[in-house]
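Shown here: the complex without one of its protein chains, the others still in place.
Letters A, B, C and D name the chains as they come in the text, with residue numbers starting at 1 for each one.
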Amino acid sequence: MTSVISVSDLSLTFETNDGPVHALSKIDLEVEKGDFVSFIGPSGCGKTTLLRVIADLEQPTSGNISVNGTSPENARKDRAYGYVFQAAGLYPWRTIAKNVALPLEIMGLSRQEQERRIRKNLELVNLAGFEKKYPWQLSGGMQQRASIARALALEPDLLLMDEPFGALDEIVRDHLNEQLLDLWAKTEKTVVFVTHSIPEAVYLSTKIVVMSPRPGRIEDVIVSDLPRERPLDIRETPEFLSLAHRVREGLRAGHSYED
Amino acid sequence: MTSVISVSDLSLTFETNDGPVHALSKIDLEVEKGDFVSFIGPSGCGKTTLLRVIADLEQPTSGNISVNGTSPENARKDRAYGYVFQAAGLYPWRTIAKNVALPLEIMGLSRQEQERRIRKNLELVNLAGFEKKYPWQLSGGMQQRASIARALALEPDLLLMDEPFGALDEIVRDHLNEQLLDLWAKTEKTVVFVTHSIPEAVYLSTKIVVMSPRPGRIEDVIVSDLPRERPLDIRETPEFLSLAHRVREGLRAGHSYED
Amino acid sequence: ADSVTLQLKWVTQAQFDGYYVAKAKGYYDEAGLDVTLKPGGPDIAPEQVIAGGGADVIVDWIAAALSARDKGLPLVNIAQPFAHSGLMLTCLKSSGIKTSEDFKGKTLGVWFFGNELPFYAWMKQLGLPTEGGADGVTVIKQAFNVDPLLQKQADCISTMNYNEYNQVLEAGIPADDLVVFKYDDVGVSLLEDGLYVMEDSLKDPAFVDKMAKFVKASMKGFDYAAANPEEAAEIILDNDDTGAQTMEHQVSMAKEIAKLTEGSDGTLDMGKYEQSVKILLDAGVISKEPEGAYTTAVTDKAKAM
Amino acid sequence: MITLLQIVLLIAVGTAVNVKLARLRPASQTLARLRDLAVPMIFGLTILAVWQVAVTGFGIPSVLLPAPSAIWGKITTEYPTLWLDFAQTFLQGALTGYAIGCGAGFLVALLVDRVDFLKRGLLPIGNLVSALPIVGVAPIMVMWFGFGVASKAAVVVIMTFFPMLVNTVAGLNASGKMERDLMRTYAASHGQFLTKLRLPAAMPFIFNALKINSTLALIGAIVAEFFGSPVVGMGFRISTEVGRLAIDMVWAEIAVAALAGSLFYALVSLVERLTTFWHPSFRAR
């Protein structure tokens, strides 16, 4: 297996007006091709920051990182990944369809291909019929779904997703979880995924990275032995529950509400 | 019991560039003093819109609504409620402490009182130590917690909260759920709460309003018979699970992923 | 002492040396007057200043003064220190102009701001249309300086013999290369630099008396300046707040001004006055023969002093 | 005294009517449009009425300030001249200069934005151009470009260049951090960055400059004519008629200038509304 992301001894410190913030401290991590890796951990533990480092949106203070066997910068320039931000970040002057079209225009796809992908992905996130709306005319969850469609439309081999399903209800979430898993299994994608939901992390992942804050570090890396084919009701099996338990323990260990 | 919010036959239609959107249709709802009411429903079903109507941030197209026995406008002018937005909406030029101070300055509280409330509420949401940071120096979840602290600092009798805990991990979420419940029980507050989490809705609420979209309407109103005192492990009781089941059924009924 | 405010028509320069000399030499003080001299400029219409109460008396050209009177601002000429006109049209010999016959098809620079009337009167006299074309002349609105001639943007430009003409010479073009047409010579000149006041103020004998003293002292100043152009130029430089004037230029200007004021005691020459009025009437600048637009009361009194 | 009373009365009536009108909630779109037109009209009419009453009541000499009725008289009799002047100064001088000046300011902003070296080198020097006072520049432009419209357009170019440069540069930096990060994840080229994100985000600023420049262009073209011109043009007419004390004609030209300038501004505002409808300033209630 080839290593898609390889991080070693990576640290990142933000200098702020009242002192340094150690957002990441001595991170080691390997993500292999076809992996579905989830980052889970308390708010402020550095999940977003780590994802941003992988995406070459943030420069580490020290340590090494390679993406697709090269530097994150080169990987970014090769358009190696699609990124879903924690906030939707839609452009207010573009309609929903046009927002999804944005990366496709940039990659220079043909009109037809653009339209095909827009339709397909807006349908996937259940936003068909909202093509001509502007972002401020959508509810919070709808905006988030639009931004997911935008990233999926790129059809990248590597998907970086920062809490993509945070603002969605359970049923849509289940639906999208299934869709994502399906996509992943079919297309051999590699996914790095930030979530707060333990069941979601366990249901989706081949590898769960539990992080803890101040300084941001990796508490535990749990490799899941669940099969790649996962019907929704796998979530009631004892294997599933025991994995979930282990994640919860890891979370508690690194958590500050220990009183 | 006195009715804090009383909605009858309320509809709201948005006019957009490609036709009207029926965000709310014939809504009837009573919220009594001391109630903890949750709105739950698929993304885009009108939860935020209904909350905004209660807060006098949106004008209904037809129907009646009263808040605290008067019009929403008067209630707003009396500063009858605190509101937590779905997005954090912190002011970028203010530090976290100053952001929490904002409503207190507007109400003209004394410096001391302001400081006391800032400290207390930032501690409550576990953001002590981040007073002097600017919003962009915080993680997504931390921003959301800051905005919760800002609303709680007002100490209003009526709390309107739009998915306040969406971006938080399970443990912080549990913690804040407990804190909120504690506050509610102690101070006899009335809370209207939007959430996507069925367990959260059942755990917190005295009344669960299940909504469904297009047009946005109320599918079911479930009155909870759980005791007001609710330890966290109440979530394993059969009463709890049966309530959760009923909510899930309601959700499914109104949902569009019925295929 | 009685105070008098005089609004000049142009910037501080030897054109007005009589007033500056009278002030510097104490002639006004001797007459018991406290005189303030306000420099003008291209944007200042002295008639507006006096209408707004910003001056007691102004230096003005007759075209502007009479057209103001025609428009309901009753200005009255009380004295005419400049007996002659200094306005000319200066042409480059190289443009092929030798006489006024040669203007056809040429571009001529003209000062407007009320100063264009002699020019149009002359062109009418010559029968030349001013709308351009091969049979007429092309008129451009010339700004303050002589650059259009130097850069050949115009074949001829307006000059004052005491100022711009010297500037052309100073720029290195010898007088031999130039052809000059004086408006005085072709009989279309208008009266320049006269002193004008509001008609109402003349009802007050004390004001008439004050003006008489003022005119007398000013003419004394002009006489002194005519006799001592270098000293006059120095006084001008002392009074120039912009610090842009040069000694050389002001001396030559003072010498030319001496020629224009020569023989004048401030009395209005009725022949020149009638000529001016006729031109203005013909051009339609004034709608009717002006009445009471001049008075000899002040100069009579001044001469009697 | 009576004049003063009349003035107070006029102001009171005008304001009252306007306050009433503005508070009105018109039943239809057309009515609302009509109202939006009526309010400034009434305001303007009030000013004109006060002006008229003051000039006649206080006996202000017409060479200082003519009455609106006299100005209107001039407009009705002299409109052929006014039209020729307008065509020369506005249509030929101001518009050309506006297009070139705004265009140049915009392009230089793009260049400066592209080449960091220029940003640090050219921008401070671009500031120098801003303060080239029109009274200094206009004679030079006449010297260089002649007495015709070219020199007027050149003055307008210089006047409009800087506001556009400053605003475009500010606008190009106005996009949000996350929006820019998104473009980075697409490894968008500089041009894509510009056309897809930074230019749209800069539009409110660019329109700011277009609006300010729309008035500057007209002033510039008019004032430039003071420093040398053919014998036609609004600036020519103004400076000539001031000399002849035909102040009513001066104000007639000014009225034309004000009308043309306002319409031009309104046009730019309309385009702004159509293209930056998404900006919060058009969405907020």
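Here is the rule we use: a contact is a pair of C-beta atoms (placed from the backbone, for glycine too) under 8 Å apart; a residue touches a chain by one contact, two chains touch by 3 or more.
By our rule, contacts and distances are computed from a predicted model.
Asker: Looking at what's absent rather than what's present, what does UniProt name the missing chain, "Dihydroorotate dehydrogenase B (NAD(+)), electron transfer subunit", "Rhamnose ABC transporter membrane protein", "Bicarbonate transport system permease protein CmpB" or "Monovalent cation/H+ antiporter subunit A"?
Answerer: Per the UniProt record, that chain is "Bicarbonate transport system permease protein CmpB".
Asker: Have a look at D:C102, D:V166 or D:A201 and name the one touching the chain we're not showing.
Answerer: D:V166
Asker: Tell me which of D:P68, D:G97, D:P200 or D:G235 is the one touching the absent chain.
Answerer: Checking each option in D:P68, D:G97, D:P200 or D:G235, the one touching the absent chain turns out to be D:G235.
Asker: Among C:V49, C:L73, C:V139 or C:I257, exactly one should touch the missing chain; which is it?
Answerer: Reading the full complex, the residue touching the unseen chain is C:V49.
Asker: For a quick check of understanding: of B:Y83, B:F165, B:Y203 or B:F240, which residue touches the chain that isn't displayed?
Answerer: B:Y83
Asker: Tell me which of D:L95, D:I134, D:V156 or D:A246 is the one touching the absent chain.
Answerer: The one listed residue touching the chain not shown is D:I134.
Asker: Would you write out the residues of chain C that touch the absent chain, in ascending order?
Answerer: 8, 11, 38-45, 48-49, 52-54, 143-147, 150-151, 167, 171-174, 177, 240-246, 249
Asker: Which residue numbers on chain B touch the omitted chain?
Answerer: 52, 55-57, 76-79, 81-83, 85, 87, 89, 91-95, 102-103, 105-107, 132, 134, 136, 154
Asker: Name, in rising order, the residues on chain D that touch the hidden chain in the full complex.
Answerer: On the side of chain D, residues 18-19, 22-23, 36, 39-40, 42-44, 47, 64-65, 117-122, 124-125, 127-137, 139-140, 143-144, 162-163, 166-167, 170, 174, 177, 204-205, 208, 211-212, 215-216, 218-219, 222-223, 226-227, 234-235, 238-239, 242, 250, 254, 257-262, 265-266, 279-281, 283-284 touch the unshown chain.
Following the convention adopted for this analysis, only the chains that are shown with their structure count from here on.
Asker: What's the distance between the Cα centroids of chain C and chain D, rounded to whole Å?
Answerer: 38
Asker: In chain C, which residues are in touch with two or more of the other chains?
Answerer: Residues of chain C never touch two or more of the other chains.
Asker: Spell out, as numbers or ranges, the residues of chain B touching 2 or more other chains.
Answerer: In chain B, no residue touches at least two other chains, as defined above.
Asker: Under the stated contact criterion, what part of chain B meets chain A in this complex?
Answerer: 14, 16-18, 21, 40-44, 47-49, 86-87, 126, 132-134, 137-142, 144-145, 162-163, 166-173, 175, 196-198, 248, 251-252, 255-257
Asker: Which residues of chain A touch chain D in their complex?
Answerer: 52, 55-57, 76-79, 81-83, 85, 87, 89, 91-93, 102-103, 105-107, 134, 136, 154
Asker: Which residues of chain D touch chain A once you look at their complex with the stated criterion?
Answerer: 176, 178-179, 181-189, 192, 196-197, 200, 203, 276, 278-279, 283
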